[in-house]
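Notes follow the structure.
Heads up, one of the protein chains got dropped from this complex, but the rest are sitting where they should.
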């Protein structure tokens, strides 16, 4: 087996969540690398949408963010945010959305708005953008984040984007979806419709279960048998290394 | 004074309802001739909109209707019906709308949907199109129609487009506008916010008040002094005859 | 919405119409005598589809043909005509004698219903219809409700979203990604295609060049079935391509006034034609089509 970095494993793991023909909403960074890799491997007919109105960009450099014109290069279509968020996402046509998080909690709720500093002061960050909309309305969600105890909290200090909110069914609250997975640099987690609490799905090769537990700010649901996260194949790694610049997912 | 036809008088009378800078919604036929004449005389900056998404056509032949591509010739902009009806009209930016009618009643309600035949059978016609929307939401309305007793009824058999409905204030019902005028081949009528019943505004030169009363299916409000409809000026008639083909408003 | 973004291969009219099932809800993109998807409508009639619900903002020849041929059980529409050529005789007759169930709206309320469907909303508020018999009838059927804005106190009517199974539109051009270029005023085509589950587009031309982003009215990712049929909107007009054929429309209007004549029209022009080219051959001449084309070019 070829050696691979944790970032490469995360990109490949993200890519495998995308099915062929899926409509995918991503931001730039690691999820964009996953989406491009998916299109270059098992999901050539996936459609990648950026929320401000971009379809299938084919850039080799996504620059510094969604608003960087580098990220729109080679797009199959440039349209409006109303078309992407208002028509596709709001009417239920987005299959999978990738999100980042400042904090996530045991019920899958996401905070990208503010953190409480020591002493109770609030520090305000980016807020929602399309994040709340995607978390509310995409059929499936993948959250990609670094695994740190202060980021994986029992309860987020602010719900920007809903997971299972207070543990009820999302559908009863009026939301769509509910198939949520979290990919960190240590493991993959999922939310089970019955338990609705963060459950270990697999641990990355070489990572110790105790370390995962230690670095999580709440009690994880741990199934009797914990799998190892499926490793990248040689061909996935080859395509990733040859065709997708590292800067896309490591910047 | 130059001689003029009744149609010419009606076109000029309609044109004078348009103020410079007005956003005007018209169909083809006599109202279109009025709108073009207004732009060529006192209202050069009026914007003429067709409901399906056409701004300021400059055709000399509007063909057989809104859907005739002749009617879009020379347009300043071709856009969408949502832009014209959904954005401009619905948000209150249309100053004046011209409408036709199968029947109109003493409260200014318009029927373009169906007439009752003798024996109670229903004959179905064109229906609303944008008519109901324009009558509901334009700031001012001008109805252009032939003056016949069976068309000017005490109560229309079907309200396609609201006037003063059952005599209440339109604003209380939730509608905009309420400044309604009716131009027939005999006279001009208006609705007064206080009386809300069809009131003679002026009678065309050469028409007898008794004839107007006789040809109207309900009791008109007749002010103490009834004016003669202001006659076309020579320059209006010259422009109308030289620059606007008769076919536009007589077909 | 198509599941795959593979390069579009166009299909035949017959293949496209095969996806329509009896009882489906169809949205039509024409308006009176312009841009009608006549080629698809003929094939629907040939395939004897039944019990269709048809939604169209302003009724057209397409709608009247489908009603006349007995394909339709229910319509949502905002009125309509064949402009000065005549009324929608079959639609009107069928409303009068109750053989179809008709839900009548205004043009804008139909557009808002499509927009609601396009945005995944189950309803849309509107300020027109108030005080009309259109609303009175809709309310009595539970199709519309009055509503007061909880913020401003303004009065609205809530109308239901339209979510057709299949949108059928005719357009000028598509590229190999299925992106559609719709020349001329757009009417409500952008809303109705986005409201529909699947989309059939008939075009005059399939361009090997990819359209510029600005020229795209219907994004290719929404288009399920692309059909290439020159003169596919005949005898209605198509902006930039051909003028309507008054002679054939008048023939249609006369035929639609009388069931026997209409039966003859259906048999002669539609049912006995193998395809749309045969209909064209029976209805017109190359010389006349060339004339209608030249007229349309002059009107640009």
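Residue numbering begins at 1 within each chain, and the chains themselves are lettered A, B and C in the order written.
Everything below uses one rule, namely that a contact is a pair of C-beta atoms (placed from the backbone, for glycine too) under 8 Å apart; a residue touches a chain by one contact, two chains touch by 3 or more.
In this text, all values refer to a predicted model and were calculated from it rather than measured experimentally.
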Chains on display which the left-out chain touches in the complete complex: A, B, C
Given A:8, A:76, A:103 or A:133, the one touching the chain that is not displayed: A:133
Candidates A:13, A:47, A:160 or A:201 - the one touching the absent chain: A:160
Residue touching the undisplayed chain, where the options are A:112, A:184, A:201 or A:229: A:112
Given A:12, A:46 or A:89, the one touching the chain that is not displayed: A:89
Interface with the unshown chain - residue positions in chain C: 120-123, 125, 127, 142, 145, 147, 149-152, 154, 156, 158, 160, 181, 183-184, 213-215
Touch residues of chain B, complete complex, unshown partner: 20-21, 23, 45-47, 55-56, 75-79, 83, 86-87, 90-93
Chain A residues that touch the omitted chain in the full complex: 50-54, 63-70, 72-73, 75, 78-82, 85-86, 89-90, 112-113, 121-133, 136-137, 158-162, 165, 170, 173-176, 251
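Operating definition for what follows: only the chains that are shown with their structure count from here on.
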Starting at chain A, fewest touch steps before arriving at chain B: 2
Chain whose mean Cα position lies farthest from chain B: A
A-C against B-C, pair bridged by the larger set of C-beta contacts: B-C
Interchain centroid distance [CA atoms averaged], chain A/chain B, Å: 58
Whole-Å gap between the CA centroids of chain A and chain C: 41
Rounded Å distance between chain B and chain C, as computed from the means of their C-alpha atoms: 29
Junction residues of chain C - those touching two or more other chains: none
Multi-partner residues of chain A (each touching 2 or more other chains): none
